[in-house]
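With one protein chain removed, the remaining protein chains of the complex are shown where they sit.
Per-chain numbering from 1; labels A and B assigned in written order.
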Amino acid sequence: MDRWFPVARSEEVRPGHVFQTSLLGQEIAVWRGRSGAVNAWENRCPHRGVRLSIGEQIENELRCRYHGWRFASGSGQCTHIPSHPTQKPGAALCATAYSSTERYGYVWASLQPRDDVPSLPPEGSVAVAVTPPVEGAITTLRSVYVAASLEAVAERLLLGRVARLDAYTLVTEAYDTAGVDDAAVANIDSVYWLLQPLEPCATVIHGLVGKLIPAAQRLAGLRAYNARLIGVRDAVELAR
Amino acid sequence: MITLYDYELSGNCYKVRLLLHLLQVGFARREIDFHPGREHQSPWFLALNPLGQLPVLDDDGWILRDAQAILVYLAGRYDPTQRWCPREDAAGLATLVSWLSFADGLTATAGLARLHDTLFYAADIEQCRRGAHRALRVLDEHLWFAEQEGRQWICSREAPTIADIACFPTVMLSEEGGISRLPYPAIRRWTDRVRRLEGFVTMPGIF
Partner (left out) sequence: MSAVESILWDDWHVVAELARLRRDGRIATTLLGQALILQLDSSEGGIEVLRKRSTADGYESVGASAERYGFLWVCLGTPRRPIVEFAECAEPERLTASAGSVRVAVSGLRAVENFLDLSHLAFVHEGYLGEQPHTEIQAYAVEPLADGGIIATGCRVYQPKASPVAAAGFDVDYIYAVLRPYVVVLYKANPVEPQRKDMIALLVQPVTEETCIAHMLTCYLPHDAEPGAIRRFQQFIFGQDRPILENQLPKRLPLSPRAEISVRADKSSAAYRRYLATAGVRYGAIAET
């Protein structure tokens, strides 16, 4: 599908760590160059197909665990082949870099090249009155991984007071306190539920609260929302 | 002098080797032909450990079995900083012990899945994998919220404890039993931190 998907919370893609994820069955290795710019590459070395996510970051390059081939941040260009150390690798030799960007506290990736930016609410989404999130005034929740299809997850989320903006984006209407005792999560303006299709039977629920939860309430708020999403996860998986 | 009865490819033996290296304590290895020889079930070994399990520690003739117990002993006896297994606070110690039990649970699920998938051990593989994923979910959530509170390790804020060492090998080898760590980002970051510890050593399957 030709669109942006969130693949990780920005703060979870740390320098020196290669973040392994997937989109529609295509595995992706997400990592940060030294400048802070994010890379989302096909998780497969072009040499012998070994996952780049088990490789390691060395300076501004990713080194494959199998034969030590190195690929530069940004272009994915192969810069070094240890078995032929004095030769410059051919220009065509590179890791496959997908379009990637950061917005709203997430790293986003697209399997088809894009030069726009992800927007919330999504373009072309159903006209529902929702507040667009404002960078810097956002709290991203713990992402919850569910062993079920995206549709099964969406169906379960829609049982709450949740509206569907498009196939992958749902939103909790204002003041949704159903089943939530904790005052920290009551009276929230809106929560976007962004669904990342890992595989046909695996989905990630990313939750984006359109408000910066005050520090004193933040941990309790994160825990309360996490408990809620775990409940969704367990119900969906039981129903399979 | 410490002698470790040991098998190279055992996660439980490796965790003891790892702590010995992190503590910079010298030791001799007595390698047991676990596979295919099944030497751990031979009469002479059963005389040493009637449970027929590795690892077994011999410290100047004193014998101790059970990987988690060995970690406790080594941390108590050979760690001058007493950070690897802090014992002053009853609640803290008890919490640490609960994670040692958790590590045993990982051995019985993810560890058994690995033995089934690599060395043909009889096991209900689906049950093992389900159990492993349940445990890994618990660990991932624990570590994620720990990160939110500024804690880098399972039990403590500043430094790793034997709880991290006890859980690390079976987690790191989980994929050899068909258990992917893709759904556990907090665990993946934690394994990076363990691997960066000064004195860290590898085993085949862990890099």
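Assume a contact is a pair of C-beta atoms (placed from the backbone, for glycine too) under 8 Å apart; a residue touches a chain by one contact, two chains touch by 3 or more.
The structure displayed is predicted, hence computed values, not measured ones.
Touch with the chain omitted from the figure is made, among B:Pro36, B:Gly61 or B:Pro80, by B:Pro36. Here one chain is not drawn; of B:Gly52, B:Gly92, B:Gly105 or B:Gly205, the residue touching it is B:Gly205. Only one residue in the set A:Ile54, A:Ala147, A:Ala163 or A:Ala220 touches the chain that does not appear here, and it is A:Ile54. Listed residues A:Arg9, A:Arg44 or A:Arg228: the one in touch with the omitted chain is A:Arg44. Interface with the hidden chain, as seen from chain B, comprises residues 8-9, 31, 33, 35-38, 117-120, 175-176, 178, 203-205, 207. Of the residues in chain A, those that touch the hidden partner chain are 27, 43-44, 46-51, 54, 65-68, 81-86, 93.
To be clear about the criterion, only the chains that are shown with their structure count from here on.
Rounded to a whole number, the gap between the C-alpha centres of chain A and chain B is 31 angstrom. Chain A makes touch with chain B in their complex at residues 8, 12, 14, 16-17, 19-22, 54, 65, 142-143, 145, 147, 198, 202, 218-219, 222-223, 226, 230.
Residues 133, 141, 144-145, 148-149, 181-185, 188-189, 192, 207 of chain B are the ones that touch chain A when the two sit in their complex.
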